[in-house]
Each structure stands twice: as structure tokens, then as C-alpha cells.
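A quick write-up on the structure given underneath.
Part of the complex only, each chain left as placed.
Chains here go by letter, A and B, matching the order in which they are written, and residues are numbered from 1 within each.
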């Protein structure tokens, strides 16, 4: 199968652009704007033109249309992700925010305390929906850290039991990788311990695995091994899987099968979700092998640059697809602009330090050529 | 401008199919499956293939891409609908359920009572999100009726004031047309009176105008005249405007401009909404003239059938795009099947009575021919 890792359409008829796959190494050929490699996103960041082309190709068949986000390609996408995680079933959600919210709300039931990381998305970036709309009390652990420990979990639960009013901890939500912490992963060992303890106490486990497959790629731990520790896992369709929007929440059938009612109550029952689900399904199986190739290319690219004094690329401890790159130059903005002119986007630096993200747009370019562009842009 | 009211792509290269506009009368020409006229939906009911083609055509330009449902074509769509309603501004919502919920929640503030129709969508078909998630008390009025009156509003407010605990009525929500009541319209005269009273009491007015433009077409009352009575108006992008999903909530700038935060809190902050907004914008200006033509054709079609004993098509009092059609035959399912074979879909009947919906798929066929198909299908 050939998978589209689109070039931007720069005047060429699209029909004449071969699909880009990991075995092709193409850089647009005809000039700077032809190449489109970015270090700013987790996914391909398809533009509307590319996206529409893809939809036209993949959404034309039978049994695509869904009905209020059920059936059709939505159902097939759900089944695919459930299978990837080794879980019984899955349900589409319009956003990860809603997936996390609906999951922890249902897990908690009347035990309204939920343990979370202080730097997690659900605690910082959701407008406090869990608290405001679901009346949950999110207890932040591990201030300024990526992982919390079983000890910290036990202490939080014990403190609760000492309170004058018994308030059950209904769920533990773990985000991994953690966006606010440069996509670092939560310690797998602690996950295992916490999961065992939680299950012995009847506390439910939820994984905000928006970018779980990045953790899988970097840790070598299979997605199913992660999933086996949790009652529910949310995966973003928007990040690694290139859908314009969308999320999928995986878990036991008894947990997910009536969730479309709750999804609708929150205003997430979209009449048609096939424009998202079809794209995520398209990339579901290919993300991991493509990303392995992207990592390989990034390693070659890094080795070339690290041989030079002006560059220093290094791993982040417990990191995944975010790296640290120091560039020695007095003209950092010139450097950025020259690369941009070649179709290479870097994230905004803090002084001369960048945190580039690896993603599958690296499949669009030969790593030696890419390194060459970087070196040239310093001149 | 030419607007697509797609034929199903039945083997023909799409490029060879002229766009269908109200001045064209085309029935697919080459056979039964070419025609696709349905009486079951408010909109065109584009299939994924048609939809992708359309996206490819309209979503390729500059400034389409939005960022978490802001900017790009989403912003242009918002501005267009605000303009159509004569309101200051508008904000995209993924569903009408969320649009209604967020609107009445904000209007109510700490005055948690909201008056609604007993047969309204918000009272019956939203999983009680307003109550469960926003703690509102929806007071149902006008049991088994489409409209409530100013007297009923005043009585409900007075009863409230007599309660031992003062509980303010913060908002009045009116749905019109009303889906559960065959898309009948709420009395405009009562709307005017209720609006005046509500404003004198500081009570906010919300219009669930999912299908407002159908009311506009049938009542002759301009959309701006409706909107002037309300603080907010929700319009569905999915029904008359053919987007796969989506809604737009119009109101004063001070009301809408920060609502994207609330939208995100509910889990409605989709990373990209251009696949919906671009389609709704595409049809925004054409719906009314196209629908006028569709009504004209339906009138001709009805007159032809009403001259025959076997058919009786009549208006519903205060109705809009739903009509009543009695068909005298012993073989109703045969009749339905024969029409379906010609590409004409009817809703499920109650015995021999149908409630067909007018929509712009009527532009795909000549009304005399259509009537002929109906007559032939009885044989």
C-alpha cells in the first residue's frame, strides 16, 4: 500500500506527484517550496488541499458514511484502534478533551476525586471541564515532574481517608507522553505498580495517550502492554494519525457501548464524522513503520550535524519525539528564514535552543540532504 | 455563481457533469440511478464522494485552514452568518446541541431557570445536558403545542416568584421550526410579545433556529427580523447548509467573543473545522434562492398530483418544509420501491400517509417529470 505523505501542491498537477512512501526519498525536486518538512507538529499537518485530495481518494467507497458518528467508517476506525491496543472496543470522540472528560467522569461515578499530574493536559488546558461540568476534584500530583509514584498515589488516597468526610478516589488519569513536559514519558515501572494497586482498590485507570504511539516507538514497549494497565485509553486522531480533528477512546465493551449517549449530551454527537475517521483509519497501520523510518533518518541527520561545532543535537531524558538542538550563530533568525525558504519549518527557539519534533514529514527528504540544508543555512 | 446540488456519481466522470443550479432542470438523463431526489432530509444529504469532491474544489485556496476552530474559513463563515442575521458576530460550534447548551448556560448565569417548549429539541433530545452539565432547570411550557404564549411565560415566572426560594428565570429558549412537531413555526406575534416582555425583565432570549431559513422561506419574514427579537440565534450548518456537521451561534460580540474557551471546555474545540465551515459558507447565500425554486417546483408537482384521485397533498398549519401526502393504494410498499428504483426517496409512511420534506434536491428534476414518476409508480 502506498500512503500519502503529501508534498504541498506547488503548481504541479497532483496527479503527476507520486505518492510518498518510506521507500521514496524525494525533496520536491523543483525548488525550495516543493519540500515541506516541519519540526513543529506530531503529525503531517496536511493542508486543506492535501486533505481534500486524500478524502476524495479514500472516502468514495461503500460503507463510509456514518450516522451521528456511528457505523460506516467510524465503526471501522474504532475497531482498528481497539485492535491496535488489544482492547475490546472503542468509541469516536470529536476531541481529546471530550474523550478524557467523559472517561474520567464515568470512571469516577460518585467517587469524585481523580488523581492527575500537575502538568497534565486535563489539569491545565481544558478550562476545568472536569471540575466545572462533571463536579470532579482533580488532585494534582508530581508538581513540575512527568511521573508520579505509587507512594505519592498512596499518600494522596490516605490523606483523603483522613479527611473528615470520606471522598472516594474514583480514578487515576495518567498522561503519557506529556505535552507540557516536552513529550516525556511517564515511568512504565511506576505505571505497572500504580495499576496493580489501583485495581486492588477498585480505582479505575485512564491513559491520556494522545501521543501514545510516540511512546511506543521510543520505548519499544508495545501499545498493548500500555493498554493492559488501563481501563480506558484515549488516542488522538489528530496528531500521529493526521485527521483534521477527532479522538478515539478505547476500553471494555461494557464501558464504551453506551457512551454515544454521553457524547451527545456533551454536544459531541456530530451528524457525520467520516471526514475525520476515514483519514485516521488510513494512517492507523502505517504510523509506526513510517515513524521508525523517520527516526532512522533523524539519527543520520543528527550524526552529521553533531560532527560539526555549530550544532549539538541531544536526546531528552525519558523523551520521545522532541529533541534538543543548540545552534551556534549570531543570526538565529537568518538561519530560520533560510530554512523556511527551503520549505523546512523549525519551532520558535529560546535564544539559540530549539526543541524540534520528529514526525513523518521526514520521509519527504533524504537525511543527508536535509543536514546539508541546515549547514548551508548557517552561512 | 454555480452551486453544486450533486448528482450521485454514477460512472460518469464528474468533470462532465454540469453543476446544477436553479436555472438547470436535469434528471440525470441516463437512467434511474442518476436521479437522486429525496424527501427525507432538510438538506442535500451529500454523500462522502460528493462531499470530498466539493471540498477539493472549495478548500484549496488561501486562508482556508483554521486553528482550533478559529480563523481561516471558519472566521469567514462566522462573519457570513452574522451578516445574514444582522447580528454582530458569530462563533462556530461542532453541533447544535452544544450551541444551544452553551448559549442558554451563559445567558442564565446564576438565574438557572430557562423556559422552553415541552416538545423542543433541548428538552427532549440532548440527554439533559443543560440540566446535568450546567445545572439549569428547564421549565417545559406548551405541552403538545408548538408555541407558548406571553401569558404562559408570565405565569411560569410568577409561579417562580411565589416559590419560597427566589429562583430567577435567566433565559427563554424558543425552537422554530420545531422538529418534533413537523417543523411547524412558533407564532411570530407571540415571539414579539415575549421578547418585549423578557427584555423589560432582563431575561435573555435564545432562538434554536436550526432550520430558521425554512421558516424565513415559508413565512416571508426576513431572518434579520427574527434575529432582532433574540440575544442569540443558533443555525445548523448541517441541515440547510449541507456541512457534514457543525453549527453557528450568532449574537452580540460581547457574548460570543470569548466563547471559544467555553467551547473547548465542553470538548468542542476541534483542531480543524474547515471541512465543515467551508461547505456551509459555500451554500450560505444560495440556500434561500435555491429553496424558493424548490418550493415553486413542489407547488407545480403538487398541483399535478392533486388533480388525481389517488393523491392528496396538503399544507400543515404553521408548517414549513414538511407536507402531508395521502396516497390511495393497496400496495404502498410497491409504490415506495418503484420510486426508490428511480432514485426518489420517500420517508417511511404511517399507513398511507407520508410527511415528505421539501429540500433543494428538487432542483435536480423537472416537477412535471417528477409527478409523472409518482403517478407511474402507483401502477
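Couple of notes before you dig in:
The criterion applied here is as follows: a contact is a pair of C-beta atoms (placed from the backbone, for glycine too) under 8 Å apart; a residue touches a chain by one contact, two chains touch by 3 or more.
The shown structure was predicted, so the numbers you read here are calculated from the model rather than taken from an experiment.
This structure file defines a homomeric complex of 4 copies, of which 2 are shown in place.
Please note the rule applied: only the chains that are shown with their structure count from here on.
Distance from the subunit A centre to the subunit B centre is 36 Å, each centre being the mean of its Cα atoms. The touching residues of subunit A, counted against subunit B in their complex, run 9, 47-49, 51-53, 55-56, 59-60, 64-65, 93-95, 97-99, 101-102, 126-129, 132-134, 238, 244-246, 261-262, 264-275, 278.
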